[in-house]
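The other protein chains are all here in position, but one chain of the complex has been omitted.
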Amino acid sequence: MSVVVEQEVSVAQEEKVSELKGRLEDPRLLTGKGRYVDDLKMEDQAYMGIVRSPFAHARIKRIDLSKLQSSPDFIAALTGEDLLREGVATVTELPMLAHKFANRHQLAVSKVRFAGEPVAAILVRRKNSLEDLVEQVEVDYETLPVVTSIEESKKGGTLIYEDWNDNIFYTLSRKRGDAESAIAPAPHVIRAREGIRRQEAAPMEPRSVLVTYKREEGLYEVYATVQSVHFLRQYLSSELKIPEAKFHVKVMDMGGGFGSKGGNSYPEPVLACLFSKRTGLPVKWTATRTEEFLEAAAGRDEYCDITLACDKNGMIVALKARIECDVGVSGTSAFMAFATVGFMLGTYEIPKLDLKAQCYVTNKMTVGPIRGAGRPEGVYFIERAMDIMAKKIGLDPIEFRRRNIADPQSPESEGYRDLLDTLVKSGHYEEIQRWRDDLSSDIGKEKDGRALVAGVGISLLGGDAGIFSIRSMLAGMSLRGLVGFIRMLPRFRSFGGEYGRVTMNKSGEVYVYTGSSPHGQGHETAFAQLASEELGVPIDKVKVVWGDTEQIPHGVGTFGSRSGAAGGSSVVDASRRLKSDLIKKASKILGRDRGSLDFRNGGIVEAKHPENVLVEIGDILDRLGTTEISAISIYSQRSPRDASAAHLCAVTLDPELGTIKIVKYVVVEDCGRIINKTIVDGQLHGGVVHAVGGSLFEKLAYDDQGNLLTATMMDYNIPTAQDSPDVEILHRGTPFAGALNGVKGMGETGTMAGYAAVMNAINDALSQIQPGAQVNVAPATPDSIFAALANHTSQST
Amino acid sequence: MIPKKFDYYAPSSLNEAIQLLTENEEAKVLAGGQSLLGLMKLRLAAPTALVDISKLPGLSYVREDGDHLAIGALTTHDTIEHSPAIKEKFTVLNEAASKIGDQQTRNLGTIGGSVCHADPAADLPTALRVLEAEFVMKAKKNERVMPASDFFVDFFTTAVGHDEVLTEIRLPYLPPKSASAYLKHSLREHDFAIVAAGTVTTLGDGDVCREVRIGLGAIGPTPLRATTAEQYLKGKVLDDAKIADAAVKAVEGVSPPSDVHGSKQYRLEMIKVLTKRSLRLALSRAGISGI
Amino acid sequence: MQTTLPKAPREVEILHYDGSFEVNSPKDVVYDFIADPAKVSTILPDVQDVKITDHDDFSMKAKMGISFVKGLMDVKCTFTEKTPFTFLKLKANANGLSSVVELEASFTLKDGEVGGTVVRWAADVKIAGLLARVGSRLIDSATQKYVTEMINSLKPKLTQ
Partner (left out) sequence: MRINHKEYSGEVEPRTLLVYFLRDELNLTGTHVGCDTGHCGACTVVLDGKAVKSCMVLAVQASGAEILTVEGLADDDRLHPIQEAFRENHGLQCGFCTPGLLMSSLALLRENPHPTEADIRRGIEGNLCRCTGYVNVVKSIRAAAEAAAKRRMEVER
């Protein structure tokens, strides 16, 4: 059956890819010729080091730099006081929501709020002596009570920000009808507290920055590991209060980002700019992995008390949910709960709703967008509830979901049903069910603990509930929120549309300039494909240019699964404008009417006989008295959508050890038109395994003093090849009307649906050993699974 | 991350190495470096001098030597994993070596380096403890041989003096009808053990358990022997019930640590599971099936 | 289904140690020893240049750690409570190894059998920075070992 499904993918794209023999970016990356920021080296470059607070909450009594003076390697130092003196503004925050704004600087002023927060920066001549000198900086602290949990934050006894009246970052609520009175009489009610712990994006390349201040031009040349050079340009401009034009921000190759290099304004680029201006030296900083864990925006850390009620036919009557998020000290973009709510409510018909999401600040590093950015949590919450309910009323989990899909007549809903049907038709679901039942028939028979227990989980990823509207953004905005919002607006312009410029020169070569910023997603290939298809030029004549604020004046960047749709569409749009402009001009020159002409094979051709080239591009441009022709598109989508998907996960559980092995994983997905299947598959593989890590191993663990206990890759465990499943993918590929190129966002969807599928499978296995035994917080580590089995008696329905 | 400053010596002979160590109390021996350099980069260790013995000739070997198998201190984990002699006669050591870190680590890490580092969660010490290995240490004048029971003193602490170099590890051959097994329970395959268990069993007439050794790793400052459990099993014909009893006895008097990967309580339970499973595995290798 | 999981799960490591021992010296002798910076400072292993500011404050450099996993730390000590012959409280703050270790130790003295003294001691340790970040696997056992060493070196010094 699966073969039939596969055939629905446009074959033309398959050929394109195979003829490419891989991606255009691959040869340099495979030969060690990639250009990552830390690979760059300037003459006389100096090295920046950061002095970080060992305490999670403390007053800074004294910073003593005297010991450094004697070292020949020491050049300069900066503290929070220096930032104030230089008039550096507070950390930029995106005015996205009705949240409070944090009065925090890139170097701690007077007090530190999380362990690892920068309190001073130093500049040295030699890399080898960097850490020696960082150790020489003496800081006296007076420790303060530490807030390390939502509970403590709620109490408000200790304020993270003295100018706030509590520790609540923002609250979001949605109400539809009277949920309570619908729940009370309902025949089927389930309650659960589900959560995903604080986790790290952990791209393999640590952050890095290299700044050279060019005094004569007053220009900062900034190479940085960022998912958007244009965002960083805005951060630097707004914090240093220098016009954007004075920053030339560039990134070439980048070793992954997964959000952690996207949403946040970090201290180091700002500090490097200050140092480079002060000393006239190029300034280089590269994070150690521990600095990444201490400072790079974390994610998840959301928990939800959820009550779901169904009638006797297994139709949802009401949902009550209380979401709580630990946003740490809150940074540039800590508003993920927003997306959580959207994706919790997007898939199923929920007649009555009572939802509240509350975000609390604590003495931890800020959260930010990491792969999925709040959406995995939303999908996880609702999909766990759906599974628990299906079990309770004894309905097949697929059938139960099918019945409750929202707005049954809408094309979206048909799409969701189609995904579930495809999964069933593929035969995988039945096969896995049989395998599961065979194994579970052994339970008890086998001698103690030697039988593995099978578990099967599915999840359905639908759309968001259209919560991303200005109205809902400003809904319930507090006065304080409004003030901060207005204060931040001029400091950060709205996203706007994605930038695409396509230029063709006299030899018919095409340059594509995009505001998107690839770091593994393969734009260099996919965008070249789009331009080559639109303009009928061979793909090897197309060069994609990105990540340079002087060649690309405006742009948004690569995150939020937006590049293929927004960035890709802008390339298509610009290509089409270029083409029609060419034809228009050619028709004048040739005195032929436009309709009879087309542009193909590097020249103007007869629309009917494309092989017959009337005039080469070179001649046209000569006659127009120019050397190249360009078209620009700033493409924005009214309602972008992420791919929908159904995931199937099969696990085995070792009940004695509490360990899980993922034995099969199947994805059925519809990301709209597929530009490049190889790349789409690769994105899904990585996305799913990211969720596998988050469901089995990954946790940023803190002790009571707010020390991060998992600050190296020894203790923060991302999946290895041994822990990762093979991932089978079935595509639907229904073109999406909401994007010019028919594309839906998909880069994060593997992660969005992954947590729920894996955790549902684990809990299915648990329920076979002990009805009621559950692990409700990801990751389901061996000790938590063991505890669940041990405590099952204390759980009740 | 870069270590603190240190002086580096690459002696050309063992005696030269010992001389250097004798002269410098703060000097540390560098073998494969896979454990030591990690701590030095974190700056948790900052020896003022390193004496690099990794290139000294004649310290990497696995050879039969009368009543024991002799392993040179510089023999890598990878070599141990692939040595037929060890695989056949000392399965527990072969399995322990195969479970250390990843391929890159096994390629450089040495048995001598690992045991002298004496990380409580390391794999080899537990295996060597149940094999009742002997450790040969050379000083300027004398050479001494010490049993595993005395060699491991505390976390990161062994009996090797600062002016001594561990040169060889000896594995006394096990009597006929012996078998062994090593099991490691960790979050991911190549992580440090949450709990590890190594067992050696020797059967007598009528499959009576003549000799049994149970070693436990990652649960105390040094690898431990579950002596109560051992005593209980000796002289009995083993079955599931007796193995289960022994597993319970294995946790008597042990006090494993709590950390982010497992609470004390969880570790205690895992000790039972791994003791049971490693015993079963060893016995099945000895030809006792159906347990 | 109701679950019994903690609301926001996290690892908690409170490092608390206590115990008691009996020595044959009388309370005043024991008290005078512990209350005297010059004397009490000698119970730390690997101590260098002790500086005594006054009878309540003193500082020193000490090699802290286990085996070769150690570093030099600057230790500042203050007696926060002194009730002659019955009770003492000592706060120590150690800086080094990119870490901060705070120790609060209390000693309660009671008459023992035949003129001796029963010393009940308690120690609470807080660790921040590098040691806490990368040492979670070992920190409890290591701290316990260190505290025990100090108590063990105290005992004989209180014995006549």
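In order of appearance the chains are A, B and C, and numbering begins at 1 in each one.
Assume a contact is a pair of C-beta atoms (placed from the backbone, for glycine too) under 8 Å apart; a residue touches a chain by one contact, two chains touch by 3 or more.
Please read all numbers here as calculations on a predicted model, not as lab measurements.
Every shown chain touched by the omitted chain in the complete complex is listed here: A, B. Residue B:52 is the one among B:52, B:132 or B:245 that touches the chain missing from this view. The chain not shown here is touched by just one of A:170, A:213 or A:258, and that residue is A:258. Between the chain not shown and the residues A:712, A:770 or A:791, the one that touches is A:712.
Seen from chain B, the chain kept out of the figure touches residues 1-8, 10, 30, 33-34, 37-38, 41-42, 50, 52, 54, 78, 101-105, 107-108, 189-190.
Along chain A, the points of touch with the absent chain fall at residues 21-23, 25-27, 29-34, 36, 38-39, 41, 127-128, 202-206, 253-256, 258, 286, 288-290, 519-522, 678-679, 681-683, 685-690, 692, 712-714, 718-722, 724, 726-727.
Operating definition for what follows: only the chains that are shown with their structure count from here on.
Averaged C-alpha coordinates give centres for chain A and chain C that are 47 Å from one another. Averaging C-alpha coordinates per chain places the centre of chain A 43 Å away from that of chain B.
Chain B and chain C have CA centres that are 33 Å apart. In chain B, 42-43, 192, 259-261 are the positions where the chain touches two or more neighbouring chains simultaneously.
Contact with two or more other chains is made by residues 11, 13, 98, 130, 134, 136-137 of chain C. Of all residues in chain C, only 1-5, 7-14, 95, 98-100, 126-130, 132-134, 136-137 touch chain A in the complex they form. Put simply, chain B touches chain C in their complex at residues 28, 39, 42-47, 118, 120-121, 154-157, 192, 220-221, 257-261.
By the touch criterion given at the top, residues 54-56, 115, 135, 138, 141, 148-151, 190-193, 195, 197, 290, 294, 301, 303, 324, 326, 388, 701-705, 707-712, 714-715, 772, 774, 776-777, 791, 794-797 of chain A touch chain C in their complex.
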